[in-house]
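A single protein chain has been removed from this complex, and every other one stays in its place.
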Amino acid sequence: MSEKQLVGTKCNSCGKIMYPKRVVCSNCRARDLADIQIGDEGKLLTYTSLYATPEGIDQMPLVLGIVEFDNGVRVTGQIEDREVKIGDRLLPIWGLLRKGKGGKEVYGFKFKLSVGNE
Amino acid sequence: MTKFGRHDDKSLMDLLVEASIKALEDAHAERARIDSVYVATMLAGELTHQTCVANALTDQLGLLPASAQRIENGTASGSSAIINAYQAVASGVCDTVLVTGGEKMRHAPAAEITDWISTMTHPTAEYIHGVTLPSLAAMFTRLYMERYGVTREHLAKVAVKNHENALKNPYAHIHQKITVEGIYKSPESEINNPVISDPIRLYDCCPVTDGAASTVLCSAEMAKKMSAKAIKIGGVGNATDPLAVCERKDPIVLNALKEAAARAFKMADLKPQDIDLAELHDAFEILEFAESEDAGFFEKGTAHEALENGVTSLTGEFPINPSGGLKARGHPVGATGVAQVVELTWQLRGEAGERQVRRARRGFCCNFAGFANNVSAIILEGE
Partner (left out) sequence: MTEDIEAMIKLDWDISKKPYPPKVIKLASGESMVVREASREEVPVLLDAIRPLTTVSKDYYDVVAARMYSELLSWYRYRARNEFCLVGVVDGVLAGLVNNRHINEKEVWSHHTIALKRGGRVGAHLFAAKHEFSFEYLGAEKIYVVAESPIGFRRWMNEWRLVETGIQHELQGATAWVITRDAYLKDAKPRLVFGERPVPKDMLEQSKHLKLVTPDVLEEK
């Protein structure tokens, strides 16, 4: 079974982990890189509820946040939950993000609250 | 520069020509030959359907066959044009160069403008998720509030200060007095100052503006021939940081600015304490605080206290944005970097009228592409 996972890049030279994927290490410029799973759960660094939303986005407001994983990697994405706070634990989930140009559906990773936050 | 605002009856070229003629006259350009013309504009193609604007301007001004180039660096197009022009003169390749930045934006729907501006963000890590620049500013502001105790009231006070300054600036877009009561303290402020992206509100964001600004750069020898009022460019710097805000070392440290400012200060052989006034890139009012800190004028996390104490007001020890800044002077995106240099030039010459800063001898300006992905810093010195 292939559950979609958040996959980034790990540098085989210096160990730096990057997301989104790269072909040149952002730390040491090495080219010997490999895929790596970023993580199952991260903590919310900061967030916002955007009211002036772009075309193709139906959510009103659109909740966006920066999530930091235990390995230090940070990911920006939509948050499904309306009420969140800094420090909440969130799970990456694969889903519909918006409509793109020409009305085409765009999928990607977004976040939802883990069970167990206050 | 032209007046910044809404110019329905003028084309982008009209604005570029108007500003350029004023600059050429001010610099007594008839005493020299313009070797090269740099035009800064981010959205000329997208919004006005014209792309080769630099040679078009050169033609309109009767400056053929001067060399011409368009400089596009997002919202830092203006400062990048200045830096390129500086390099052309400093290298000896050119003696006298015209730099004009301009943008015509107000005719386009707001949603379209926001979208073009959003294209400066990371395509897969940010843009596709619905991230816009206001949403980045909002997340940045939330962190600043959390870490340093900046409040909505502090942000309101920056906007009030900048609007107040712009009332004294005949070129400014926004001539509107606002009060902390009207935009923050009163219950009506919920309507007067609605949420754009929580916690950022309408009056925390700069407007969309039409306008152009222009200046002539020349070698020291040419300056003697042309005008006694030439102001020296002491130092320039430009630097980059990870495109996606989340990939930066510390999301609320403007590393590209720190680097660019360090380069400019080194070139000028000056320190932040040598500077008398600054024009900063307050596309969002939180950035006035963050930039003044990361450029070295205040310790990180203390600029809002300096504002409270009146340090950064027009009559304070270190006036910031005497022009009204991006917030109230306006932000025709390609023009802004040049407009900052024009304002500092006037200030250092003592020609800033009612908004003249006392003892303005050295000025600093910084101009941002995107949300601090790519930043320029320029230092000007009078006398």
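Read from first to last, the chains carry the letters A and B; within each, the first residue is number 1.
We adopt the following convention: a contact is a pair of C-beta atoms (placed from the backbone, for glycine too) under 8 Å apart; a residue touches a chain by one contact, two chains touch by 3 or more.
Nothing here was measured: the structure is a model prediction, and the numbers come from that model.
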Displayed partners of the chain not shown (whole complex): B
Full-complex contact with the absent chain, from B:60, B:192 or B:255: B:192
For chain B, residues in touch with the removed chain: 5-9, 176-179, 181-183, 186-193, 203
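In this text, only the chains that are shown with their structure count from here on.
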Distance from chain B to chain A - Cα centre to Cα centre, in angstrom: 32
Chain A-touching residues of chain B, taken from the complex the two chains share: 111, 114-115, 118, 122, 124-126, 128-132, 134-135, 138-140, 142-143, 146, 194-200, 242, 244-247, 251
Residues of chain A that touch chain B when the two form their complex: 18-20, 26, 45-55, 57, 61-62, 64-66, 74-78, 86, 97-98, 100, 106, 108, 110
